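The complex appears here minus one protein chain, its other protein chains still in place.
This part shows chain A:
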């Protein structure tokens, strides 16, 4: 187990280097960020040259990358154009997005699994068909549509919540954005749970458990659910990263100043330190979530062993 974890952690290094380089390259290819800083006016060459030198932009790309990686190893993520340290931006943005992700994840897990179990146990009946139909609709609506519609209905028309989240972004204000963010994943979790439950409910060990006269809730929670959750856990694990990254749209709609907001600003202003720094952290989150999922397998199914 310990060796497995170490091996997985070591594997992360090349992935990390490769992905940061790709992002670095892509941001670089977008054009000259300094020229854009001057708006409609032509940049004043002397000032532009100074800024470029300060930000290390006058060097070839590979040198910039090495310089940047050297900085990152010492915990310095560089400075955004408005003079703020990127680490400072991260410290303000990540907690907010983390809260949003938690709300979304909680909703996704609880509602998704509950709905999935109930429709899976009633395969082909009206509850099942309704759930399937609803999830189909949810999957087919893009986040920005459901976001704007729910925001308008609940926020403006009925006035139940404030349409925009305040800068501090407390948990209670994040419920509506969290639900919007979770909707698509929720539908997937429901459908995934439903299928595996429906499959496993006809397995031999379930028939045995029922034949032994175990109470129904025990059969469902201890035997059926535990075995059925493996694919669902895989999905949810990878979804953590996707939710954090995918928050760009949701955060924009509800004016949440989290990771998505900073990334959007970074891309708009071609702020490579911001974009690369934030994506780097997202890559790490993604990798760790995947590792956690793999380790959870053994907990759910003791037959799975790691060498």
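Operating definition for what follows: a residue touches a chain if its C-beta (ideal position, glycine included) is under 8 Å from a C-beta of that chain, and two chains touch if they have at least 3 such contacts; residues count from 1.
Everything below uses one rule, namely that contacts and distances are computed from a predicted model.
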Per UniProt record, missing subunit out of "Monovalent cation/proton antiporter subunit D", "Peptide ABC transporter substrate-binding protein", "Electron transfer flavoprotein subunit alpha/FixB family protein" or "protein-glutamate O-methyltransferase" is "Peptide ABC transporter substrate-binding protein"
Sole contact to the chain not displayed, among A:49, A:139, A:206 or A:281: A:49
Touch criterion as defined above, residue of A:114, A:133 or A:210 at the omitted chain: A:114
Hidden partner chain, residues of chain A it touches: 30-33, 35-47, 49-51, 54, 81-84, 89, 92, 110-111, 114, 118, 121-122, 127, 148, 151-152, 154-156, 159-164, 166-167, 170, 172-173, 175-176, 179, 216, 251-255, 257, 261-262, 264-265, 268-270
